[in-house]
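Omission of a single protein chain aside, the complex is shown with its protein chains in their original locations.
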Amino acid sequence: MPNQYFGDYITVLVFMAVGAIIVGGAVVAASLLAPNHPNKTKSEIYECGINPVGGGWSQSHIRYYIFALLFLIFDVEAIFIFPWALKVESFAEAGMGGFIFVEMVIFIVILLLGLVYAIRKGVLRWE
Amino acid sequence: MIPLIAQVSADGLQVEPGWYMALAAVLFAIGATGLLLRRNALVMFMSIELMLNAVNLTFVAVDSGLGSLEGQISVLFVMVVAAAEVTVGLAIIVAVFRKRATASVDELSGLKG
Partner (left out) sequence: MIDYHALAPELILAGTVMAVLIVDMLPVRKHWTAVVGLLGLFATVVPILTLGFCESLDFCDYSGSREMFGGSYVIDAFSLALKGLFIGSAFVAVLLSVGYLESNRFWQGEFYFLMLASVLGALVMASSRDLVTMFVGLELVTGPTFLMAGWRKGEARSNEAALKFFIIGVLSAAVLLFGMSLVYGVTGELTFTGIRAGSVGVLDGDLSGLFIIGVLFTILGFAFKVSAVPFHFWTPDTYEGAPTPVTAYLSVISKTAGFVGLLAICYLAFGEVTTLWGTGLWVLAALSMTVGNLIALRQTNVVRLLGYSSIAQGGFILVPFGAAIAADVTGSDLEEAFFATVTYLVIYAFMNLGAFGVVIAVGNRLRSAEIKDWAGLFSYAPGLATMLGLFFFSLAGIPPLAGWFAKFVMFRSVLASGSGWAGALAVVAAVNSVIAFYYYSKVVVSAFMEKVPDGVPVAEIREQRTAPSLQFALVLTTIGVVVIGFYPTLISGLAEAAKTFASGF
């Protein structure tokens, strides 16, 4: 045992190896023991009875993109709130609580303005 | 001599900051190569993100070496700017796609530099 740190990982490795042997052994045993007579009818899709139509790729509506864009930008802007939340108390203790609160209100009002704009332009209407 | 990549201390495995910088440089190179060689606009976006994240890794690695905070704050700004850029870029791609029904840059050759 080199040291405690790697020791922890060796437990994980042993566990993974045992898992792999059990799963692999079961698969190999099944393929050796089970009878195997393939034919065409067997490999058809049977669940709902209808053969699939069209390709595997389908186009999604452009509206999803716009929602994704809006989500992305608002989601990432929220990152600035976290450092603010960490520092708010120490600012309040220094007597600048009002100042730092107003700052964040301004930031959020700007973000809200963007959201109101998106609503006003009908981007969020799902028809 | 094999350079020191990592050492074990009481807190666990510690990687030398220089190797993070090296990894960042490799990521940046992969991103730049992808941007220059791939022709699908969406893949080019991913390459750009890779480059910007390499920058983030550099900033954070430097900070862990210096014990300072400035770089970590820079990372926040870089992330937000990157998101804004991707938003702008996707909007442009949507406009191109509506017109051309393609996302390949090679198809766009109406203007000759």
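Going by the order they are written in, the chains are A and B; count residues from 1 in each one.
Operating definition for what follows: a residue touches a chain if its C-beta (ideal position, glycine included) is under 8 Å from a C-beta of that chain, and two chains touch if they have at least 3 such contacts.
What you see is a predicted model, and the numbers here were worked out from it, not measured in a lab.
Annotation for chain B: contacts to the undisplayed chain at residues 21, 24, 28, 31-32, 35, 41, 44, 48, 51-52, 54-55, 58-59, 61-62, 66, 68, 70-71, 73-74, 77-78, 81, 84-85, 88-89, 91-93, 95-96, 98-100, 105, 108-113.
The chain not shown here touches chain A at positions 110, 113, 116-117, 120.
Quick note on the criterion: only the chains that are shown with their structure count from here on.
Averaged C-alpha coordinates give centres for chain A and chain B that are 20 Å from one another.
Across the complex, chain A meets chain B through its residues 3, 5-6, 62, 65-66, 68-69, 72-73, 75-77, 79-80, 83.
Taken in their complex, chain B has these residues touching chain A: 8, 12-13, 73, 76, 79-80, 83-84, 86-87, 90-91, 94, 98.
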